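With one protein chain removed, the remaining protein chains of the complex are shown where they sit.
Moving on, here comes chain A:
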Amino acid sequence: MTDQNDLRAMTFRLDRRQMISGMAALGVLAGSRSAFAQKRVVIPEGDFAPLPIAIPNFAAGTPGDTEVGVGVTQVITNNLKRSGLFAPIDQAAYLEKQINIDAAPNFNNWKSINAQALVTGRMTRQGNGRVKAEFRLWDVNTGQQLAGQQYDTSAEYWRRIAHIISDQIYERLTGEKGYFDTRVVFVDESGSADRRVKRLALMDQDGANVRYLTRGSDLVLTPRFSPSTQEITYMEFGQGDPRVYLLNIETGQREIVGNFPGMSFSPRFSPDGQRVIMSLQQGGNSNLFVMDLRSKSMTRLTDTPAIDTSPSYAPDGTRLCFESDRGGKPQIYVMPATGGGAQRISFGDGTYSTPVWSPRGDYIAFTKQGGGQFAIGIMKPDGSGERILTSGFHNEGPTFAPNGRVVMFFRDPGGNSGPSLFTIDVSGRNELRVPTPGFASDPAWSPLLS
């Protein structure tokens, strides 16, 4: 009998517990309902503003590493600053100069100088001649660590480490891939205006580590990277007709891509790196052809009594854009990568040339000529949304950064001066000169190296 009573009590207690939990659930519901009554205050369309970021010098793991620590810090600071999306705070303003990367920073010291992000790091030489780089990215206001990595590399590549860290910071704080760990191939120009020596040159995206790839005895034009960044295809005026060449950057090995009668020019790799597309001159016309690099077979893509040139693939490789004067004046056309059915997309005043498809796929950049001016512009692949980024006496040859956010081009002020390289954001902001040893033209931006 008592047992039964106990049982009953237990069941009752259970019931009550259920009831309580049920009531709690109701309470939760009521709580969430009251959330609807919260006032909403809309903060609309704030202006874009560069993010204030503090980058104190990377600590030295051993006494001999101070120099490389400072160097890495400077490269990162310069990269972020040049992107236009960050406002690195002058080190002179820092309340703390030496930061221990192993401990959480004292955020109040950084809040007081209005930093919103903080980078701490350390460079340490290893026994084997390699160097270890560590960094952490902090959100000053929330005290959260946003990113942290360590790398191990041979000491001579410390600049690349700095670029890779820059990319990490950029990606974490903007939500987009970076473009700092990249190279640019361009035509280096030296000598007087009538006896220009043109050499192929390679450099880091920030202008450091310039290397010359040709000697300058022959005229070179339109170098382009392969997707692997190991090869460059370009046009060279040799002894006979201009030819398209393939050059391996590491080995220096060079070969002619297709030896055809007549001139071949304006080559570019397909996104998979298996093919090279180019123009072939036949009489007064030139048409587009694509060569498979393995089988060396050549396929004709256009057959018009006009000049078709400057082909560039969409990033997915299904379509390509090119320049043609089949309508009378040079304009931009888009067609399937297999040829046929080209559609004109440029309809503004003047002529359009040197189209290049953004690696992101959203825009085609071009050179527009009209009214005595050369402008760099972008438009969507369907021809809509055309906008001019910069305009002047002579601007030409746009090339996209791998994230599609920045365009590099060359500008020639005319007169006795020579061309130099510039970058500009696709929004038209932040035009910057890219440092080069001499005059420079025809830049091509590599994909990300890492």
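Here is the rule we use: a residue touches a chain if its C-beta (ideal position, glycine included) is under 8 Å from a C-beta of that chain, and two chains touch if they have at least 3 such contacts; residues count from 1.
Convention: contacts and distances are computed from a predicted model.
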Original post:
One chain of this complex is not shown here; going by its UniProt record, which of these names is it: "Phosphoribosylformylglycinamidine synthase subunit PurQ", "Phosphonate ABC transporter ATP-binding protein", "Protein TolA" or "Protoporphyrinogen oxidase"?
Top reply: "Protein TolA"
Original post:
Among A:Val185, A:Val426 or A:Ala440, which residue is in touch with the absent chain?
Top reply: A:Val426
Original post:
Given the contact definition stated above, which residue among A:Thr77, A:Gln116, A:Thr182 or A:Ser353 touches the chain not shown here?
Top reply: A:Gln116
Subject >> Hidden partner chain, residues of chain A it touches >> reply: 34-35, 37-52, 85, 111, 114, 116, 139-142, 146, 171-176, 362, 387, 405, 426-427
